[in-house]
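Worksheet: one structure, shown below.
The complex appears here without one of its protein chains, the remainder shown in place.
Now for subunit A:
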Amino acid sequence: MHRLEEIWLGLSAGILILFMVIVGYQTFALGMGPPSNKENIDPEQVDQTAPFDNPGVKKVGENEYEVVMTLQAFGFTPSDIEVPAGAEVTFTMTSKDVVHGFQVAGTNINAMVMPGHIQEITHTFDEPGEYLVLCNEYCGAGHQLMSTTITVK
């Protein structure tokens, strides 16, 4: 094989492998992959099934919070969430009707919340400010109005 071909093949394969190792390590060892919680739930019984029979922001540790949330056309329950700066928040969510999205602008929080499934995503809010939460999965006539805010103090 030509010398330049050998160099090219080695270099490009090496770079691709490096990319995959970086992303693979982040996903599997550090748990930074996209959310895909496997728990199921009966979408018609959401209001009677724990923990969704009591949605809200709960403190589970030193600056650790769990937000148990149900999504329904066209709102988030609870809405207008407040957490202190530096809080590590785990969002546990399900939908009571159709597929919704849950995206917090300016962060890596971007999850699809589907009826019958419980979605879990965790983020540490270091920067104080107001974060816009949007539904980014078309869910009906009021989809463009489905939003709320997370205020980090």
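Rule of thumb we're sticking to: contacts are C-beta pairs under 8 Å (C-beta built on N, C-alpha and C of every residue); 3 or more make two chains touch, one makes a residue touch a chain; residues count from 1.
What we mean here is this: contacts and distances are computed from a predicted model.
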- [ ] Refer to UniProt and select, among "Cytochrome c oxidase subunit 2A", "Translational regulator CsrA", "Sulfur carrier protein" or "L-cystine transport system ATP-binding protein", the name of the complex member that is left out.
- [x] "Cytochrome c oxidase subunit 2A"
Task: Which of A:S12, A:S36 or A:T151 contacts the chain that the document leaves out - done: A:S12
- [ ] Decide which residue listed in A:G56, A:P84 or A:G106 touches the omitted chain of the complex.
- [x] A:G106
Task: For subunit A, residues in touch with the removed chain - done: 2, 4-5, 7-8, 11-12, 15, 19, 22, 106-108, 123-124, 126
